[in-house]
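Removed from the display is one protein chain of the complex; every other protein chain stays in position.
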Amino acid sequence: MALAEMNTTLAENARGPGAGEFAPSRKRRRSVFFTVLRHSGALVGLMVLGAIIAMAATAPLIRPGDPLALAGTPLLWPGQDLAHPLGTDNMGRDVLAGIMHGARVSLLVGVAATALGVLGGVSVGAVAGYFGGRIDNLIVRFIEIFQTIPGFVLLVVLVAVIQPSIWTVIIGIALTSWDTIARLTRAEFRTLRQQDYVSAARSVGYGDAHIILREIIPNALPPLVVTATIMVASAILSESALAFLGLGDPNSVSWGAMIGTGREYIRTHWYLTAIPGGFIVATVFALNLIGDALNDALSPHLART
Amino acid sequence: MSRNRRILLSLRRNLLQAIPTMFVIVTLGFFLMQLAPGDVADYIAAETGAASEEGIHALRVQFGLNLPVLEQLFAYYDNLAHFSLGISPRYGAPVSDMIMARVPGTLLLMGVAIAVALLLGFAMGTTMALLSRRLPDRLLSLLSLVFYSVPTFWIGLMLIVLFSVHLGLFPSGGARTIGGPSEGWDWFVDRLRYITLPALTLGLNYVAIYARLTRAAVIEAQRHDYVRTAIAKGLTPARVIRRHVLRNALTPIAALTGAKVAGMLGGAIVVETVFSWPGMGRLAYEAILAREYPVLLGILLVSSALVIVANALFDILQSLLDPRVEVS
Amino acid sequence: MMHRLDPGMTSPLLQLRNLRVSYDAPLRNGVAVGGLDLEVERGETLALVGESGCGKSTTALSVLGLLPAHTEISGQILFDGGDLVGMAPERLRALRGRQIGMIFQEPMTSLNPVYTIGRQIAEVLHEHTDISAAAARRRVLELLEQVGIPDPAHRIDAYPHELSGGQRQRAMIAMAIALRPRLLIADEPTTALDSTTQMQILELIDGLRRELGMSVLLISHDLPLVRAWSDRVVVMHHGQKMETLKSRDLFEAGRHPYTRGLISASIRLSDERHYTTSRLAEVRAHRAANDEFRFELHTPPGRIAATASAPDLPGPDAAGPDASAALDVRDLTVRYPGADRPAVDGVSFTLARNQTLGLVGESGSGKSSLSRAIMRLIPGVTGEISLLGKDLAGAQGAGLRQARRHIQMVFQDPYASLNPRQTVGDILGNPLKLHGIAERGERVRQMLDRVGLPASSVDRYPHEFSGGQRQRIGIARALILQPDVLICDEPVSALDVSIQAQILNLLADIRAEFGLSMLFISHDLAVVQYVSDKVMVMQRGKIVDTGDHTTIWRSPRHPYTKALIAAVN
Partner (left out) sequence: MTGIDRRTFGKLLAASTFVSADLAVPAFAQTKAKGGTLRVVVTAEQPSFVDLFGNGAIPAVQGELVSIDFDMNPQPSLAERWDITEDGTVYTFHLRKGVKWHDGRPFTSEDVAYSFETLRETHPRRRNTFANLVAVETPDAHTLVARFSAPAPYLLGALSGVGTAILPKHIYKGTDLKTNPNNRRPIGTGPFLFKEWEQGSHYVLERNPDYWDTAKPRVERIIVRVIPDSAARAAALETGEIDIGHGSPIPYGDVERFLASKRFGVETRGYELGGNLHQLFFNLDNSFLKELKVRQAIAHALDIDRLIKVVWNGYAIPSPTAIVPDLRNFHDSTLKHYAYDPARATKLLDEAGFPRAANGKRATLNLTWNPGMAQQRQAAEYIRYALGEVGIEVKILNFEFSTYIQKVYTERVFDIDVQNLNNGYDPTDGIDRAYLSSNIKKGLPWSNHTHYSNPEVDALLTSAAAERDPAERRRKYVEFQRIVHRDLPAVNLVQFQRLTMFNNRVNDHTPYAARLGSDYFDRVYLED
């Protein structure tokens, strides 16, 4: 959540006291070379993410059947047996199958939790930021409560008290991450609702719903998209931390759960944690690269060109 | 209105606002724990390995768990009103004692983690911003992204394997050498050795965040007109950067640091587990598992108080850093 | 200070020779200054004048080496005989602040918000001299006194945000002159200020120039201003010098067609021009194949009939809404939460049909709040508003939406008033859809044509247009519902003077053509004088003076009106 919050803070600061100072006076000037480099980051991110999505999509074809099946001799090193190119874990489960099917879970958790969080956060934040006044006050206090409770503690309570399954994990993560989006949305709405084009829309006679959906949201999207990208990454990390504490879904394989079981063998069979760990890092890294590039591309500094 | 008076007023306002916030959090926590299957009597009965129905009932009566839910809640409020956090059913000890025994550990860990993260992050971010879009910037950007992408528990284990097991540089866990030096330089070195790895693990994510934020803030600050003014005054580049760029970049960083405290408390659970660090996060986790709602609520109360105090402090710090910021 | 009296005493203090500046950034590639030659003589004020993007600010920045990275500069900048282009950074830095002082357009952002002004001024002293802290403070107090900041002993410890705009600019000036520089570069020093403050600041700069024997390079877009406050004027366009003139006879002796165009597009209060009697000349630049510019001066034909006899503005005792009026406002008060006084304080006026009512006032006087209150855009409003005889203040829901068809608004900032995510076609067409008006495509095309935009604009986004074009889109949007009343809130203040002329001509035309009643809000007295039939003067939320468009300037009643007039004449 952290980067997302950072964006929020930046966004809020940028519109805080003496907003003029934070508005760039001159446009960012960059050489072509670095623009390309920048884009190459996004390119790498997209390629990595694409590969992982492809992996998730083809998992049932390449590694059919139950990824949790005890497929072979336990604790085979990668490459030791070509039937299990990435080796097997302590129970003889195929690591490659786990990675491929685990990608599905990680991506599902990341995307679904973010989608839920964004949906909730945008709705609440939009109402608060657009209408202001008493309802805004109330919502801000409400958000504050969520920001005061250590998110991961709340997540653990939520997932522990309900039966851990993919969907409880997703809902739990969404419940602990919506507040960031809500804050950001609120900040955006507070700024944008005062824009002249919103006034213009209102003076033409549009209602609140139209103004929120057609005039403001499209303009509030860039920072939200950036934050959402980073939220996907954070959700994947949260899921893995939950699985590490043993609070994952036992009926599906996830990268975090693989690390959780593999860590007992961290000294002898380090590949059991390193491989899923590497995939988590790669995915989160790719998402962050994309988030970065999006941030550059969509940042308000450049919007006026 | 003088600044001191403003700060005092804001402190009072923060405090007054904190009370309903904490009230809601405690109530929310209480109902969450009520929703959870099982209660502490179940847990104690199971933990002791053998129990009777009478025994469980006796436990429920003893802790008031047989009372209607709202009565339990009001009993808890009543406790709070008398400045008591209640008694832990499992430990049979006052919750406040248990929490206070853990607070210093968590505070220390978080404090050092924040300090490390700030220092490293600020240094990294400044370097990145000043060499913006050159090779060092690209490399450090990537590095910070990696820091940001690594799961905390994983990096913690890796640090233990590398620095404790292989290199023998730092202890693998704990907070100090038990029975070791209790004062002076030796004590300090000893504490430092123990806290290095956990603080680094907890702080690593934040190093990335601060680095990126600092970079953004410094680049942002560089674009400001007053930097151009400073150059026009004939200041040396070093002074321009120090006095007009970095100094002004501190404000958003202070704002973010305040907002990070809650997140760090959560992250402490994992780090305290991996490094057997005696802190609140671990206690919270155990309280959740054992359904000891007085303990969990106590922790929620204390940690939200911590967050609120930290936020208030960083608010004040922000207003000290930037006179335009009204203490909110 | 003997070294100042070098043999070059008689040569110009600053000489630009064939100065070229170009940006090689991917986003903004191009030549900002293309071979500029000019001299600033010792003790004189040279004004560099031109419209936005003409390269005047780039020129100013290049003197002190303040151009951003990725900028290429060539030619010579001779200061006291030494070439600043390619000068070693150390030497250049020694000149900055000490030999050449500079002040900028926006004093709020040009001062570091986290330090007191005293500290920021002292910083110059400490950087260039070995002055003690106590002595520096004494010197800063002296400087604050010198630049006319009241109560310097107190203000020295104030932060920039605690000062007014004028005081901030005075602090900037104190900083620039702290070491008695020989050249002061003032880059649009008063653009961000109110007209009364503007004059005081220019007076101060001029006084200091004489007192300290400085030369001043004054950058501005405002022709009447430079005429009053400079010795010579260099007119720039697109990085090129058009001509150099003596300021005194700038308005009479300008020969270059571009200069002529600027002059005729500029309106001065003293000219007493009015839309009914004279149209504004529009200057248009065409780039020829050889990259040379050709300028064409164009004055729209025709006169616009004077407004039918409008009723006199009602006095404070007039009672009841006037049904024949286009817009009738009674006791309108706007109060923002937390503010110590109302932004609009019991304002009453009547806008007669087919009339243009001008509203002038300085920033913060409540003009914009008033316009937004009438448009029903802000909460916290009390009082009565009657639109074409119908209650507007109390209208809700469908009634309000219906009413909105009859009153529309043109906003100040052509960048902020158009949704960047909607095409021009949507911006113009959607309101028609909302109000169930058929033949949308046709109406949009007609309207685009009317405001002077090509039909192809419908598929384009606002950022593809220039500022002037955007304001045309804004006007088109306001007109597309064919309202009866149009509120123009500073519609031209963000525009260059040549564009301003085009927009004012356009507004004058459509007002007659569409039979509009207009409330025209501006801080610019001359503009208000030109477009209005009646004029109101607003100060601190109240209407303090009203009158006919000519009489109010000739015989102002209220002292505030007098002060406003004094500031621009």
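The letters A, B and C name the chains in turn, as written, and every chain counts its residues from 1.
The rule is simple: contacts are C-beta pairs under 8 Å (C-beta built on N, C-alpha and C of every residue); 3 or more make two chains touch, one makes a residue touch a chain.
Here the structure is a predicted model, which is why all the values come from computation and not from measurement.
*Asks:* What shown chains does the left-out chain touch?
*Replies:* Spelled out, the missing chain touches these shown chains: A, B.
*Asks:* Of B:A45, B:L65, B:L213 or B:L300, which residue touches the hidden chain?
*Replies:* B:A45
*Asks:* One chain is left out of this view; which of A:G151, A:P164, A:G205 or A:G256 touches it in the full complex?
*Replies:* Counting the whole complex, the residue in contact with the absent chain is A:P164.
*Asks:* Write the list of chain B residues that the hidden chain touches.
*Replies:* Answer for chain B: residues 36-40, 42-53, 55-56, 62, 87-88, 90-93, 98, 101-102, 105, 157, 160-161, 164-165, 168, 171-175, 178-179, 273-276, 278-279, 282-283, 286, 288-291 touch the chain left out.
*Asks:* Could you please point out the chain A residues that touch the chain left off the display?
*Replies:* The missing chain touches chain A at positions 66, 68-70, 74-75, 90-92, 160-161, 163-165, 246-251, 261, 263-269.
Just so it is clear, only the chains that are shown with their structure count from here on.
*Asks:* Go ahead and note the Å separation of the Cα centroids belonging to chain B and chain C.
*Replies:* Taking the average C-alpha coordinate of chain B and of chain C, the gap between them is 50 Å.
*Asks:* I'd like the Å distance between the centres of chain A and chain C, where a centre is the mean of that chain's Cα atoms.
*Replies:* Comparing mean C-alpha positions, chain C is 45 Å from chain A.
*Asks:* Could you give the separation in Å between the centres of chain A and chain B, each centre being the mean of its C-alpha atoms?
*Replies:* Centre separation, chain A to chain B: 22 Å.
*Asks:* Identify all positions of chain A at which a residue touches two or more other chains, and write them in rising order.
*Replies:* If we look for residues of chain A contacting two or more partner chains, we find 17-18, 21, 25-26, 28, 30-31.
*Asks:* Where does chain C touch two or more other chains at once, residue-wise?
*Replies:* Chain C, residues with two or more chain partners: 106, 109, 113, 161.
*Asks:* Show which residues of chain B lie in contact with chain A when the two form their complex.
*Replies:* Residues 17, 20-22, 24-25, 28-29, 32-33, 35-37, 133, 138, 141, 145-146, 148-154, 157, 161, 165, 205-206, 208-209, 212-213, 216-217, 220, 223-226, 251-252, 255-256, 259-260, 262-270, 273, 281, 284-285, 288-289, 296, 299-300, 303-304, 307-308, 322, 324-326 of chain B touch chain A in their complex.
*Asks:* Which residues of chain A touch chain B in their complex?
*Replies:* 1-3, 5-6, 9-10, 12-13, 16-18, 21-22, 24-26, 28, 30-31, 34, 37, 141, 144-145, 147-158, 160-161, 233, 237, 240-241, 244-245, 256, 259, 263, 266-267, 273, 277, 280-282, 284-285, 288-289, 292
*Asks:* Across the complex, what residues on chain A touch chain C?
*Replies:* Within the complex, chain A contacts chain C at residues 17-18, 20-21, 25-32, 35, 195-197, 199-206, 210, 214-215, 218-219, 302-305.
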